[in-house]
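Every protein chain except one is present and positioned as in the full complex.
Chain lettering (A and B) follows the sequence in which the chains are written, and residue indices restart at 1 in each chain.
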Amino acid sequence: MSTFIEAWQMVLAPDVLIAILLSAIYGLVVGSLPGLSATMATALLVPVTFYLSPIAAIATIITASAMAIFSGDIPGCLLRIPGTPASAAYTDEAYAMTRKGQPELALGICLWFSALGGVFGTLSLIIMAPLLAEFALSFSTFEYFWLAFLGLMCATVVARSSPVKAIAAMLLGLLIACVGIENPAGTPRFTFGSTDLLGGIEVIPALVGCFAVAEVMRAMSVPEPPQLERRKFGSILAGQWKLTKEYPKQQARGNIVGIIIGVLPGAGADMAAWVSYAMAKRFSKTPEKFGTGHPEGLIEAGASNNASLASGWVPSLLFGIPGDTITAIAIGVLYMKGLNPGPTLFTEKASSMYALYIIFMLGNIIMIPLGIIMIRLATFILRAKRYMIMPVIVLLCAVGSFATGNNLFLVITVAAFGVVGYLMEKNGFPVAALVLGIVMGSMVEQHFITSLIKSDGSLLPFFARPVSAVLAAITIGLMVWPLAVWLYKKRPQGRAAAI
Amino acid sequence: MQISNRLTGIGLAVLGAAAAYGGSLLPPVPGQQVGPNVFPMVIGIGLVLCGIAIAIGVGSSFEEPEQVVAAEDGSHVPAGQEAPVPHAALKTVVPPLLLLFYAFTVDHLGFIPTAAVMVAATCFALGGTWRSALILALCAPPAVHLVFAKLLRVPLPPGLLPMPW
Partner (left out) sequence: MTELSRRHLMAGAAGLGLASQLASPAIAQTFPVRPITLVVPWGAGGGTDATARIVGSIMEREFGQPVNVVNRTGGSGVVGHSAIATGAADGYTIGMITVEITMMHWQGLTQLKHDSYTPLALMNEDPPGVQVSASSPYTDLKSLADAIRANPGRLKASGTGQGGIWHLALVGWLGAMGLPPSAVPWVPSNGAAPAMQDLAAGGIDIVTCSVPEAKAMLDAGRARSLAIMASARNPQFPNVPTLKEAIGVDYSVGAWRGIAAPKNLPAPIAERFTTVLKKINESKEFTDFMAARGFGVKWADGAGFAKFMAEGDAAMGVAMKAAGLARQA
C-alpha cells in the first residue's frame, strides 16, 4: 500500500501534472492535424523528454499518444482526412455521419469509446499483464503470418465497392511495400538505383498523399459543398450512454480485440482498428448500413484502437519488446530515464509502475473534457470557407511528411500518392485498402519467409502449431464462407431449373 | 478523372506483369528457400488476374455510383451533376505540383517564401479572392514555422527570410 501512496505522490508532483496537461494538448493538436500521426507526435517528443524527470517523461509519451490516436479521428470526421493510419479504416463512415448533419454524434462516439477503450486497455495492463505477456511470447512467425493474412482480408470486408477492385487496391499496396531493401532477403527491390527508395515507401507519406492531398485535389474540381446549416452545435456526450447500452457487444468485442492485437509485438492500433471494423460489419445485423454513417463500426473500431494502445505497453514493460511503433520510441525513453524494462521494473520500481498505471487512467479520463474542447474548436472548420482551410492543409502535408524523416523525398512521395489516391477514388478503387496493403505487406512476407527458413521449407508447422492451427482455420473459414453462402443461395434456383 | 474500367484493368494487368517480370530477375539469396523474387511475382500475377477481371467487368455489379452528399439532411446527388468548375482539370493538378515545387525550391528560397507561394496559389485556385490569398500567405507560413521549427525542432531551411525565433 505504501508503494501505491508513493505512486500517487509521484504523479501529483507539479511537474508531472503540468507535463500531462501540456502533452495532452500537444497530442490533441498534433493528432488532429492532417499529415501528422500519433507515432510522429511521440517521436517529436523525444528531445523534450530529455529535459524531464523520469515519470514526467513517460507521462508525456503516454498522454500524448492516447490523445493523438483519438484526435486523429477529428479531421477524418470533418474533412475526410484521417489524422493517423489507425483512423483510416472508418474515415468514410465518420465523414458520412458528418454530412448527414451528425458531426457531434460521430465525434462524440470517437471520443467516448476511445476513452472507454483506453480505460479497458489500462485495466487489462494492470490486472493481466503477466498473463498477456505469456500469450504474446507464445506467438512465433507462423502465427504472425496468419494474423497478417487475416488483416489483409479485412480489405474486402471493409470496402463499399467491387471486391475485385478492393483486392486490386490491396495488391497495389503490397507491391508498394515490396519497394526497398527492408525485406527478408536484404535485397534492393524496385529501387531503380535511387537511394531514397532504398528504405522503402513509408506508410505516413502514403496515407497523407492518398487522403489529404487527394481530398484537396477533389476540392479543386467540384464546387464548394453547401454549408452545414448554422445552428448551435449539439451536446457531444448526449446519446453516448444510450449507444453504450445499445451496443454492448460491439464495444466489448472492440476492447477485447484491441487488447489482444495490441499485446502482440508488431501489430498495433492500425491493425486493431481494421480488424474491429471488419468484425463489426461481418457480425452486424445490418451490414448494408455500413459506410452510410452508421455508429456500430465506429464504436467497435474506436474502442479497439485505444484499447490496443494501452495493452501494447505489456510486452514493452515486461520484456523490452515494442508492441507497436509508439512503444518502440517509448522504450528508448524508458531506458534513457533509467526505468529499464523487465520484471525488475515491477518489483524494484513498483511505485514507478503504479505511477504509470495512474497516468494511463488519468490520461484517458482527461481525454473527455479536453476532447470536448478540441472538438468544439475543430468544428469551426465546418463553418470556414474551403479556400481558407485547404491551403493550410497542403502546407501541413508538406511540413508534416518532411518532419517524419527530415527528408524532402518524403514530400515528393506525398505528391505522387496524392495523384494515385485521386485517380483510385475517381475510378472506384478503395484507397483505404491500398493503405492496408502498405501497412501489412512487409509483415506477411517477413513472417512467411522466415517461417519457411525455420521449418527447412516445410509448410507443416503453419498448421501444426496449436495457435497457428486455430488462426489458419479462421482464415481459411473466412475465405471459404462467402463462397459457401453464394453457392448455397444459388442451389435452390439451380434445382428448380433442373426440375 | 474517370477512366473506363477496360483501360484501368489493362493498366493494372500491365503493371502486374511488369512487377512479376521485375521480380523474377532478382537473384536468390543463399540460405533462403523462398527468395526476394517470389513475393513480387505472386503480387504481380494477382494484379494481372484482377486487371483482367476488372477489364471484362467482373464484380462491377457491386459498385455503387459515386455520390455527393449535397444537403444538410444527407440526401445524395449523383456525382457529375453539380455545376462545373472552370478549368477543373487544370486546377486538380495544382496541389501535387505545389508539393513538388516545395520539395525542389525550399532549400533555396527558404521555408517562409515557399510556403507563402503554396498557400496563396491553393487559395486562389479554390476561388478565394486576392485579398484572402494574401492574408493567408502572410499569416499561415510564420504560424506553421513557429510550431514546427521552434516548438518541435524540425529543421526548416531559413533561406531568404529567416524568422526571428
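Note that in this section a residue touches a chain if its C-beta (ideal position, glycine included) is under 8 Å from a C-beta of that chain, and two chains touch if they have at least 3 such contacts.
Because the structure is a prediction, the values reported are computed rather than measured.
Across the complete structure, the visible chains that the omitted chain touches are A, B. Note on the undisplayed chain: of the listed residues A:315, A:391 or A:441, the one touching it is A:315.
Among the residues A:50, A:241, A:283 or A:380, only A:50 touches the chain that is left out of the figure. Touch with the chain that is not drawn comes from one residue among A:9, A:138, A:235 or A:458, which is A:138.
Contact with the chain that does not appear here is found for just one residue of A:55, A:280 or A:328, A:328. By the touch rule set out above, chain B reaches the unshown chain at residues 29-32, 153, 155. Residues of chain A that touch the chain left out of the display are 42-44, 46-47, 50, 136-142, 180-182, 184-188, 195-199, 265-266, 315, 318-322, 328-333, 335-336, 338, 340-344, 404-407, 409-410, 446, 449-450, 453-454, 456.
Note that only the chains that are shown with their structure count from here on.
Contact residues on chain A toward chain B in their complex (touch as defined above): 44, 47, 96, 99-101, 160-165, 167-168, 171-172, 174-175, 178, 183-187, 189-190, 213, 216-226, 228-229, 293, 385-388, 390-392, 394-399, 402-403, 406, 408-409, 411-412, 414-416, 418-419, 422-423, 426-429, 445, 448-449, 452-453, 456-457. Within the complex formed with chain A, the residues of chain B that make contact are 1-3, 5, 8, 12, 15-16, 19, 22-23, 26-27, 29, 31-36, 39-40, 43-44, 46-47, 50-51, 53-54, 58-64, 66, 68-74, 82-83, 85, 88-89, 91-100, 102-103, 106-107, 115, 118-128, 132-133, 136, 140-141, 144, 148, 152-156.
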